[in-house]
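Just one protein chain is left out here, and the rest sit where they should.
Naming follows writing order (A, B and C), and every chain is counted from residue 1.
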């Protein structure tokens, strides 16, 4: 059950991404958006939370969740990066790190 | 482990409230709000989801979660009801039903 | 944002599966198991919960989550069905229904 180093790293990246995304949803409330942000953040927080649980329980399909999560994170990073707000830029950065960690985990 | 009638009813009310609230968050994105809606909906969806899990596992503190959930639902219902959008009115209605079911469960 | 009939049906199947799975985890605690049940139930509850959220927010990758969920549900149904306990049989049935609904949603 003990996680190896890359699993622990991926769990932390997913936890950080989930909170950055959820915080960004709140920060964007009432603000106009020209793209999918912060709707993408709501989706990204949900799949990141699943990945944390999946790695924690050593789930059979953990690689599949992480592969899909990497896709969602890349998309969310692109959407948020297009907004100049600090909170969107920070969210994009958390998404990029999480995409990398999930991609590595899925490989 | 089998749930009795009022537990089942409360689980259903919480599930319905969680989805109504989450849908309302998305429907409100980019719209101006004069009050806590849809931030209250994000919070309400989270505690409703906890209550569903708590009743499902016959949790020791289930009554406490439900008591708190009833408070959150009442607040969220008031906030959403102040907005004329159909989706806010529907959300307020789901919150009111859930507040009642949770109050009964907590008693 | 309003869901169509098959989305609503799939949300309900996922909600029912998530609660059946979580209840089965608790019912199996302390009991010997010859296979992946109830560990599969813990995983299945998590992906079902994600699917509920994804359909509720009309997520971009909803079909992908549902496709993966159908796989998890089929596996979980097979594992639980191999146990004679009533709770395992009920869980297997909820998983099978959810697999069908998710497969239809993913198509």
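Points worth noting:
The rule is short, and it goes like this: contacts are C-beta pairs under 8 Å (C-beta built on N, C-alpha and C of every residue); 3 or more make two chains touch, one makes a residue touch a chain.
Since this is a predicted model, take the numbers as computed values, not measurements.
Only one residue from B:33, B:71 or B:89 touches the chain missing from this view: B:71. Among B:13, B:27, B:42 or B:80, only B:42 touches the chain left out of the display.
Those residues of chain C that touch the chain absent from the view are 22, 25-26, 28-33, 38-39, 42.
The chain not shown here touches chain A at positions 1, 11, 15, 19, 22-23, 25-27, 49, 52-53, 56-58, 87. Although one chain is not displayed, chain B still touches it through residues 36, 39-40, 42-43, 46-47, 49-50, 53-54, 57, 59-61, 64-65, 68, 71-72, 75.
The rule is simple: only the chains that are shown with their structure count from here on.
Interface chain B/chain C: over half of the residue numbers present appear on both copies, so the contact uses mostly the same residues. Averaged Cα coordinates give chain B a centre that lies 23 Å from the centre of chain C.
Shared interface positions of chain C, defined as residues touching 2 or more other chains, are 49, 53, 57.
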